[in-house]
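Shown here: the complex without one of its protein chains, the others still in place.
Note that the chains are named A and B in the order they appear, and that numbering of residues resets to 1 at the start of each chain.
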Amino acid sequence: MAEVNLRKVVKRYEDVEAVRGIDLDIADEEFVVLVGPSGCGKSTTLRMIAGLEDITDGDIMIGGDVVNDVPPKDRDIAMVFQNYALYPHMTVEENMSFGLRLKHYPKSEIKARVTEAARLLDITDLIDRKPKQLSGGQRQRVAMGRAIVRNPKVFLFDEPLSNLDAKLRVQMRIEIKKVHQKVRTTTVYVTHDQVEAMTLADRVVVMNKGRIEQMGTPNELYHNPATRFVAGFIGSPAMNFVPCRLEELDGKLNVRLTDRLAFPVPGQRAVRYHNIPRNEPLLMGIRPEHITEARPHDEPGVEAFDTVLDVTEPMGMETLVYFTLEGAQICGRVNPNWGARDGAPMRLAVDLNNMHLLNEASGVVLGRP
Amino acid sequence: MSTLAIDKSGPTRKVKYGSMRRSRAWALRWSYFFLIVFAIFSLTPPFYMLITSLKSSAEISAATNPWWVFHPTLSNYIELLGSNQYIRFFLNSAMVSVVVVIITMLISIPAAFALARMKFWGSAMLATGVFLTYLIPDSLLFLPLFKMFSFFSDWTGIPLVNHWYVLLLVYPTLTVPFCTWIMIGYFASIPKELDEAAIIDGASWLQTLTRIFIPVALPGLIAATIFAFTVSWAQFLYPLVFTTSTDQLVLPVGIVTTLIKGDVFNWGQIMTGALLGAAPPLIIYAFLMDYYIAGLTAGATKG
Partner (left out) sequence: MADVAFQQNRIARATSTRRGSSLRYALKRKSTAAFLMTLPLILLIAILVVYPAFYSLHLATLNKSMQKFVGLGNFQFLFRRETFWLVVKQSCIFAITAVIFKALIGFIVAHFVHNIPAKGQRKWRGMLLVPWVIPPAMSTLAWLWLFDPSYSAFNYTLSLFGIGPIPWLGEAGWARFSVILVNIWYGAPFFMIMYLAALKSVPDQLYEAAAIDGANWWQRIWYVTLPMMRNIIAITTLFSLIVTFANFDIVRILTNGGPLDRTHLFATWAFRVGIEGSDIPLGASVSLFMFPILAIAAIFILRDISKRGNEA
């Protein structure tokens, strides 16, 4: 049971700075996911916590102790690797107990812990097999079992699900969440998959180019992103961005997308945006689910407009529609029964209560609460 | 020849239905025909060794068909295995080979581990140097080595030349470079996460080597062992140069120098001795063929 703290942690390889000063506090029992594109420094951060990479500058604390110079084995952590890293010449049981055997735990205790972990992960039947005889999902469970039997202060996961097929990934995601609910060990989990991040995390840390872009609960990140990067990275299909400017007409605030297309900004948002200079080029960010079919009696703030669809993608429970606005491709999600067809005109509605305005150059989301 | 056979299925020709299958069958027949020819070529000498070893001296010098034994006898085997001298050669060979294998493994496994995993100043250069050493043939070094050893004996009074243990010194120069080289390949193919997992599990470098690397790279280790053993067993030039007394000789030199006495060739015994001398590598090969071949091809494909 321990918290993990990172203070201005920097990692520099010869000429590149992979991690550029990260501050992060992870509470006891918390499940934190580091997410970002490849090369954003998330894995390096995790490996520094594990002690597999030494840190160039800053401090890492586990359970309040600075562990900068503590070798991995004395940090009381366990790690699950992307390719499982099971020892191919050992059985499942030997794999799980290797760390304990090295530390000369009594045989009975090892046996008890392995049995318990195997039961928890539902791999009791596989205990005498070699990794080669296991499926991907079973190997994943064994790798987790190896982490659990150590009963460490912190679990570290390095993209553990990226070698599994889509169906198994969903299943193991749930499995990991269940295990965490049972053992309640502080967990740091690295992934490039934002869905994994959203579904697993108590708190998501979005990283980009060696820095933390934003951290918060999944819902915070989704509904209230701080930057264009986070807004675009979290959520699938991704948020749409359209060039726009704000206009003041008769004391009413409008957002103008094209010469012919402008929408009134609903009251609540207008209050947020009263400081933003008018008639400057901005970006409007709007999620696909906030562009839907127009209905006769839409709520206030939902504005209808006509467009011609380029492509439609029926997904079953919804249909994704794509159209072009000011050269930008926009995606919307409409009711599958509304008759959206490729190349057909359609009347859509945009929910401006959920719009975001961004500085075009810096990508910062403006007027956040 | 088989080009012709397959060309029948060429697209330009109007082909009858089923000719593709027929041409394939012909290609197969030609393949087997040539394989049989080459197999006969390959196996004639060992087969002839076996034939001759079963003949008595009288039958060998008789003008009968040399390719067949008319009165098989084990007298050559009995005589040879009863001779202290031949047993001595055999034991010398066995002892030298086994000790050289051990020395080779003790040197090359740690070195390969260090070169594959612990980057240090000059490690890349050393790995290349190891490979280059492997290319230096024995016939380039036997004269300076001979001179070096006699100087060494003069200086220290420890006799080296004409003692079997001098071979323990020189054989590793033939075995260690290649074994190190293929072990580097095998170690490097072990995913890095495996040693990281071991580090997190609390293993020291030594434990990582002995409990993870060696067991995981066991096929490579077996291949390297086989290589070291067969090279030591077959080496001819060094023992010919460095040993002369009959009680210090190893098998290949022993057979060539003692069984061939002037112009009198006792072919029955020579062939028996050669066949028995070829037996250990052949037996190893028969049982561990895949490892043997893995070691053979590793040098080129793992590079």
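The criterion applied here is as follows: a residue touches a chain if its C-beta (ideal position, glycine included) is under 8 Å from a C-beta of that chain, and two chains touch if they have at least 3 such contacts.
Just so it is clear, the model here is predicted, and its values are computed rather than measured.
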Residue among B:169, B:190 or B:222 touching the omitted chain: B:169
Missing-chain contacts mapped onto chain B: 2-3, 6-7, 10-11, 27-28, 31-32, 34-35, 38-39, 41-46, 48-49, 52, 60-61, 65-67, 106-108, 110-111, 113-115, 118, 120-121, 123, 126, 128-133, 135-148, 169-170, 172-173, 176-177, 180, 205, 230, 233-234, 236-237, 240-241, 252-253, 255-256, 265, 267, 270-271, 274-275, 277-278, 281-282, 285-286, 289, 292-293, 296-297, 299-301, 303
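We adopt the following convention: only the chains that are shown with their structure count from here on.
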Contact footprint of chain A on chain B as seen in their complex: 191, 193-194, 196-203, 207, 211-212, 215-216, 218
Chain B partner contacts - residues on chain A that touch it in the complex: 50-52, 71-73, 77-79, 81-83, 85-89, 98-99, 102-103, 146, 150
